[in-house]
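Have a look at the structure below before the remarks.
Removed from the display is one protein chain of the complex; every other protein chain stays in position.
Up next is chain A:
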Amino acid sequence: MLFEQLSLQLHPGQLLQIKGKNGAGKSSLLRILAGLARADEGELYYQGQAIAQSRVDYATNLCFIGHQSGIHEQLTALENLRFWRAACDLTPADDLALLASLGLAGLEDIPCRMLSAGQQRRVSLARLWTTKAQIWILDEPFTALDQSAIATLQQHFVTHLEQGGAIILTTHQPLSLQYAQLFALEIHYRW
């Protein structure tokens, strides 16, 4: 068993950082919260309803970016973004400008396998600028990103929280910006 007697609540505008050593169960907790895995015991509630009833509402209001990027290496940044836009039922918008603002100008049309790890992560995270979902669950979003990209991303987190969104993330990096409501949950390694 990874963890027990765990209880947490997340309200709009709050950011929850899950901390813990490698192998403590951070990713497993995120996968349970995203509805991908089932906890042996315990319940997940969304807007006061058990997840079994509110599953579809919850899923449409959720943006989960896991440890793997969700980027197909053979497709270009634009094609990947277009795929996720369709998957999240979003209307087309100016993807080129978005990618340029994330420092990927000029790289839109080459297959993602030619990009560096950090650039691939930027393509993956570009989804956060297009999604309408209120709840973001992000597993190690800062991995492989450079300082300026981390700053841009954190700035975007602040905007999202101010607009009433909520974020759950795991990271080993200290969160540098001032968040109005930042909570931390530490899971202890048990083996």
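Criterion: a contact is a pair of C-beta atoms (placed from the backbone, for glycine too) under 8 Å apart; a residue touches a chain by one contact, two chains touch by 3 or more; residues count from 1.
Definition applied: contacts and distances are computed from a predicted model.
**Q** When you check the chain that is not on display against UniProt, which of "Diol dehydratase reactivase subunit alpha", "ABC-2 type transport system permease protein", "Heme exporter protein B" or "Nucleoside ABC transporter membrane protein" does it turn out to be?
**A** In UniProt, the chain that is not shown appears as "Heme exporter protein B".
**Q** Looking at A:44, A:88 or A:182, which makes contact with the chain not pictured?
**A** Final answer for the missing-chain contact: A:88.
**Q** Could you tell which one of A:44, A:75 or A:185 touches the chain left off the display?
**A** A:75
**Q** Hey, which of A:38, A:132 or A:190 is the one touching the hidden chain?
**A** Checking the options A:38, A:132 or A:190, the one contacting the hidden chain is A:38.
**Q** Out of A:10, A:44 or A:59, which is the one that touches the chain we can't see?
**A** Checking each option in A:10, A:44 or A:59, the one touching the absent chain turns out to be A:59.
**Q** For chain A, which positions touch the chain that isn't shown here?
**A** 31, 34-38, 55-56, 59-60, 62-75, 79, 82-83, 85-89, 111
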